[in-house]
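First, the structure itself, so that you have it in front of you.
For this view, one protein chain was removed and the others were kept in their places.
Chain IDs A, B and C follow the sequence of writing; residue 1 opens each chain.
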Amino acid sequence: MLDTAKTSKVEFDYSGGERLTMNMGPQHPSAHGVFRAILTLEGETIVGVDAVIGYLHRCHEKLSETLTYAQYPSIASKTDYVAAMTSELAYVMAAEQIGKIEVPKRAQYLRVIMAELQRVASHLLWLGTWCMDMGGALGGGATVFLYCIRERELILDLFESLVGARLLYGFYQVGGTRYDIPDGWAQKCRETINLIDARIGEYESLLEDNPFFLARAQGVGVISRELAEDVGIAGPLLRGSGVNFDLRRAAPYSSYEDFTFNVPVETGGDCFARYRVRMVEFRESIAIVRQALDRLPDGAISSRPGLKSVAQIRIPKGEAYARVEGPRGEVGCYLIADGSAKPYRMKWRGASFSNLAVLPHIIPGHKIADVVAIMGSVDPVFGEVDR
Amino acid sequence: MSNPVLPSSPTAKRPHGPEGPAPLRSSPTRVVGPLSVIRAVTKALWVTFLNLFRKPVTVHYPDEERKYPDRYRGLLALVYEKDTGEEACIGCRLCEYVCPPAVIKVEMLKTEKRNYAKSFSLELYACEFCELCVQVCPTDAIVMMKSFDLATADRREMLLDKDRLHAIGLQHQQSWATGNLLRAMQGPPKMARAEEVHAKPAGSEA
Amino acid sequence: MPAWLSPLVAPFIVLNVVIGLVTYVTLLERKFAARMQSRIGPYRVGPHGLLQPIADALKLMMKEDIVPRTADRRVYNLAPIVFLVPCMLIFATIPFAPGLGVADLNIGILFFLAVSSMEIVGLFMAGWGSNNKYALLSAMRAVNQIISYDLPFIFAALVPVLLAGSLKLSEIAAAQQGLWFIFYPVIGQLAFIAFVVSTLAAENRVPFDILEAESELVAGFRVEYSGMKFALIQLGEYAHVIGSSFLGAVLFLGAWAGPGPEWLGPLWMLLKAMFLFLLITWVRWSFVRIRVDQILTLSWKVLLPFTLLLLVSTAFVVVWRAGV
Partner (left out) sequence: MTREQAKALIGERFSSAQVDGDAPTSAEATAGRPIVVTLAVDQWTAFALFAKTTLGCRFFSFSSAVDWKEQGLEVVARIDNLDDGVGVMMKARLGPGVSACPSLVPVFRGAEWMERECYDMFGIQFEGHPDLRRMLLSDDWQGHPLLKSYAVDTPHPPYR
C-alpha cells in the first residue's frame, strides 16, 4: 500500500520527441534570489524539475550555537531578510517560552504593530516582483513593481525613524523590544497606512479583472489541499488551497487575541487564489495596525534591564518550539537551552523551505512562462530556504 | 505513476465536512467577456495615465541629501568627552565581546587616573550596523553617525583604526543613540525603578 | 544634379531622418514611461538627458563585439543585416507630405506589408545562429507569433484601402481630407483597434513580447549579440515600430490633414505618428505579458475571424454606399 519509489524528479512518460534540458540557473533574472531549477523540456512544456538550492547557506543553526541570546536576534533577521521583524520574533519568543519570561503589554503591542507593518511591506515586494516576472522588466510588470516599491519605501522610512535601519533591524530582545516609538511616529504611521490602503485599490484596478493577468494567473500552479498539508506549505499558500489555518487565530501569540481581523481563505489553490488571499491580507494587516495603535498601552517596553553585557541573558535548561505567522507562512524556532548563555541547539523552520518543496510536485506539465508565475506566487526568500 | 491516495482518516471526525472548513469568501473563477475586457483595459490604462501627472519621487542623491532620522545607524565613530576633551573610550572591551561578527579589537592601556584604549580597530567591511556595541558602551565612547558615504576603492582602507574613527567622529553629525540613552529606554521606566529602590530596605545594596 | 544621382538623394535623406528619429524616439519613450512610473528617466547626460541617445549609440559602437565560439558564424553575422534591411525599406512608400516621399508606388501598402513580414527571416537567423537554448526557444516563438499576426495586420490595413478605393498611400491620404477613416462610423474604430492590437503583436511589444521575455528567456534571440550588432537589431526593432505608427497615421488619422497652412503637413504627419507611438508605449507600460499558447489562440480564434468579418462588412458598406 505504501509506495516508496517517489523521486523528487517527477517524470511524465511523454511519447514526444527528444528532450531539452535547460536550467533556470542560479543567476536567472526571475529566480527570486539564488535558486537553480533544472528543467527537462518537451518543446515548451516541462516534464521534469530538479531544484538545486544551498547557494545562500550560512549555517544559521551552527552560528546560533556560538552566539549568545543577546547577540543572535539581530542575526536572526538575516534568515528571512524581506520580513526581518517576524523572523526575529520567533527566536525571541522561543527563548521567552523556555525561560518563562513575561513580556510587558506595551512590548507585545509594539511587536504586533511591527510584525503587521512588515507583512504589508513584504507583500508589497511580493506583488512587485511577481508582476515584474510575469510582465517583463520593460513592460507593465515594471510599472506595478515601481508603484509597490514607492509604497514600500514609506514603510521603510517608518522603520528607519524607529530603529535607524531600513532592512535588518534587531528590534527585538529577549523580554521585550530594544526601542520605543519616538513621539510623532504613531501619527506618521497612521498617515502612511491610510495612503497605502488607497494605493492598494489602484493596484487591484490595474490587475484585478485584467484579461492578460487573469490568463496568466488562473488555473496555473494548482496545489490540492491534500498535497498542501502533506508537504507542509503554510501561510497564504495553505489558505489559497482551502485550509482555514492562521497561527494568529489558531494559536494567538503576543496578544493577537485582542484584535479583530478575519482570515481570507480561497479554495482555488492556483496562483490567482494566492493573489486574492494576499490582497485581502494587506487590508487585514492595516486594520490590525490601526487597532493596535489606538489601544497602545503605556509602560515598560522590556521586562529585563537594558542590555549591558554580552552574557547578560541566561535561559534555564529546557526546550520550546515557538511559531510565528510570517508573510510567507509559519516561521518556527525549535530551541534547546542548557542553562548557559548560548543555546544548545536551534532548528529554524523557514516557511519558504517547505513552500519551495511543493514546486517539484506541481510544475511538471506547465509551460516555461508558468514556472515564472508559480515561483512568484510561492514568493520564496532564499535566506530562509538555505538558512 | 499517479500520486498514491493515502487512506483518509476514517475515525477522526472532520468538524467541517469532507472539503474542510467552509471558506469565508472564495472568489469564483472570473469569466473574461468582451465587455469586461474593454472595461478592465480602460481601467488599467487610466491608472497609468493618472500617474503621469504625479510628482516623481526620485531624490537626486549626490546633489540633494535625503534627511536622515534622528536614530540613523550610519558610520561608527569614537568621540571625545564633552568636558575634559579626552578620548571617551576606556578600552574595557565590552563592545569587542558583544559584536556578533567580532569586527572590533581593543587593547587597554592602564594608567593611574583612568584607563585608555591603546589601539582600537574596527573592520567596517564586515560590520552589520546592529548597534549592539553602542548599546553596551558604558562611557558612550562609540556612537553611530548620520552618514554612510565611506566608499573606498581598496578593502584595506575599510580597516579603521583609532584616529580614523576619531576623525569620522568630528566629520559627521552624531545620531541620537548613545549607550546610556538606549539602556535607559529599555529598562523599566523611571517611576517604576524609583519604587523599586524604595521597596528595598535602604541597607542592602542591589 | 546628374540623372543617376537624384533617385539616391531622397532615400539617403529619409534613411538619415529615420535613424535620427529612432534614436530620439527611444529617449521619448524612456521619459514617457518614467513619468508614468513616478520616476524621471534619463537625467544626467546633457540637459535633462537630451544627449542620452547619442551616448547610447557611442557606447554600443565602442562595446566589444563578442561572437560565441560555437555560433554558426555566417548566419550569426548576417542576421542583424537581414533583420535591419526590411525594417528600413518600409519607409520607402510612406508619403510624408503630398509630394514628399521616396517612392509613391501605386501598390504602396502591398509593398509595405510584404516587406515588413520579411524581418522574421533575420530574426530566426539570429535565434538559430547564436546556438543558445534561450535564443532558439525565442526564435521558435517569434516564428509562430509574427506569422500568425501578419494576417490580422493585413486585413486591418486593408479596411482603409477599401474605403479609399486604392492601394496608393497618397491617394488613401487624399481620400481622408474630409473625414478621417478613424471617424468612419463603426468600421473605422473597430479597424483601428484591430490594427493597433496586431501591430503590438507583430513587433512583439508588451503584452505580446514573449520574444525577449526577460523573466523566462533572458533576452530572447538577442542574448548573444553585443556591440554594433546589438545596436542594429535594436535600431531595426524601433524602426519597425515607428514605420507601423507612420502607416497607422496615414491609414487612419488622415496623414497631413490638419488646420494651419499647407506646408505644415509633414509636421502633422509626425505628430500623429508620435501619438500612435505613445499609444503603443502607453499600452506597453500598463499590461502583463501573456503566454505563447494564449497569444496564438487569441490570434487564430479571435482576431483573424474578427478582422475578416470586418473586411467583408466594409466591402458591403462600400458597395451599398456606392449603389445608392
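Quick note on the criterion: a residue touches a chain if its C-beta (ideal position, glycine included) is under 8 Å from a C-beta of that chain, and two chains touch if they have at least 3 such contacts.
None of these values were measured; they are calculated from a predicted model.
Screening A:V231, A:I301 or A:I315 for touch with the missing chain picks out A:V231. Summary of contacts with the chain left out: across A:L156, A:A311 or A:A357, the touching residue is A:A357. When the whole complex is considered, the residue among A:K78, A:R111 or A:R349 that touches the unshown chain is A:R349.
Summarising the interface, subunit A meets the missing chain with residues 2-9, 53-54, 57, 59, 61-62, 65-66, 226-227, 229-232, 243, 245, 250-251, 321, 330, 332, 334, 336, 345, 347, 349, 353-354, 356-357, 361, 386-387.
What we mean here is this: only the chains that are shown with their structure count from here on.
Set against one another, A-B and B-C show the most C-beta pairs in contact at A-B.
Here A is the chain whose Cα centre lies closest to the centre of all protein Cα atoms. Separating the CA-averaged centres of subunit A and subunit C is a span of 44 Å. For this pair, subunit A with subunit B, the centres built from the Cα atoms lie 19 Å apart.
Computed centre separation for the pair subunit B/subunit C is 51 angstrom, with centres defined by C-alpha atoms. Residues of subunit A in contact with at least two other chains: 140, 143, 147, 150, 206-207, 210, 215. For subunit B, residues touching at least two other chains, in rising order: 44, 47-48, 51, 57. The residues of subunit A lying in touch with subunit C in their complex are 20, 22, 28-30, 44, 131-143, 146-147, 150, 206-207, 210, 212-213, 215-216, 367-372.
Interface residues of subunit C, counted against subunit B in their complex, comprise 34-40, 43, 282-283, 285-287. Residue ranges of subunit B in contact with subunit A, taken from their complex: 1, 3-5, 16, 19-21, 23-27, 29-30, 32, 36-37, 39-41, 43-44, 46-48, 51, 57, 68-73, 94, 97-98, 100, 128-132, 135-136, 138, 144, 175, 177, 182-189, 192.
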